[in-house]
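What follows is a set of notes on a single structure, which appears directly below.
After this line comes subunit A, so read on.
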Amino acid sequence: MQYESPTSIEGVVALLADNAGDIRVLAGGTDLLVQLRAGMVSPDLVVDIKNVRETRSIVPEDGGYRVGAAVSGAELGEHADLKNAWPGVVEAAELIGSTQIQGRASMGGNLCNASPAADTVPALIAAGAVCRVAGPGGERDVPVEEICTGPGKTSLAKGEFVVSIFLPERGERSGDAYLRFIPRTEMDIAVVGAGVNLSLDAAGVCTAASVALGAVAPTAILVPEASAALVGTKVEDANMDAMAAAASAACRPVDDKRGTIEYRTKVAGVMARRACAIALDRARSS
Partner candidate 1 sequence: MSRTKIHVATTVNGDAVEFLCEPPQTLLDVLRDELHLTGSKEGCASGDCGACSVTLDGRLVCACLVLAVETTGHSVETIEGMADGDNLHPLQQKFLEHAALQCGVCTPGFLVAAKALLDVEADPSETQVRYWLAGNLCRCTGYDKIVRAVLDAAAEMRAN
Partner candidate 2 sequence: MAKVVLNGNLKQFSDGQGDFDLDVKDVRQLFAQLGARFPELAPHLEEGIAVAIDGEIFQDALFAAIGPESEVHVIPKIGGG
């Protein structure tokens, strides 16, 4: 295994594009090193992107924020403005693993590891976040929900990597939240995750909503039916019940060591409803 640590986007792209064999991008490494150790992967080349400035910075842009793909969860949590604008996204990032993991794990890594249970992905999708992807053909912007195509699989082409993730401007009277269910209080992979982002008008009527779920399908999913159950309503109990039911109905989970189909389906609605209540509070008080 060869290790390289370029300092520019072009340098990363060149290494990814010009080398054959199994190449892995290293950001925080909290998934990759585990896979290396377990013998699940044996790459020929590891490209560390943390020395590329663009992957490590949080920059205001168009009223929103551009977050480097390798910014750690701890750094996100320490960024008061970002946390104020997108509390659900930051909370999702901060839920990944322990304090130690937080010191390394990044949203870019969480996304590109392409686990169906990744915590930040439903929150990012609900937020309408967009990835900046660099590759041999230059840079392109891709909605977060189009990156993962299945467990461990992404739409990134040979030579491409995610440089940053753009979170749009937070509108008035809007809020987001992410919740997940795990058997313990920490250190588990999400059995179910739910991200909700919504906006209200001055009368308290929901003008836009986005509900995304994790760990209930091969990739994180947007649930338009759940969003539709909220839009145009004052987000009262019955509306949230309908939203939760739509969320459960959209689940296509698997039975595995972390949860059953039945359990995930039911709890997806519960998590969506609880996240919705938090997002609503945030929207009302923003």
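Quick note on selection: all candidates are chains of the complex that A comes from, given by their letters.
Assume a residue touches a chain if its C-beta (ideal position, glycine included) is under 8 Å from a C-beta of that chain, and two chains touch if they have at least 3 such contacts; residues count from 1.
Just so we're clear, the structure is a prediction, and the values are computed from it rather than from any experiment.
The contact partner of subunit A in this complex, picked from the candidates 1 or 2, is 1.
Residues 1-3, 5, 26, 28-30, 33-34, 36-38, 46, 48, 50, 72, 74, 97-101, 103-104, 185-187 of subunit A touch candidate 1 in their complex.
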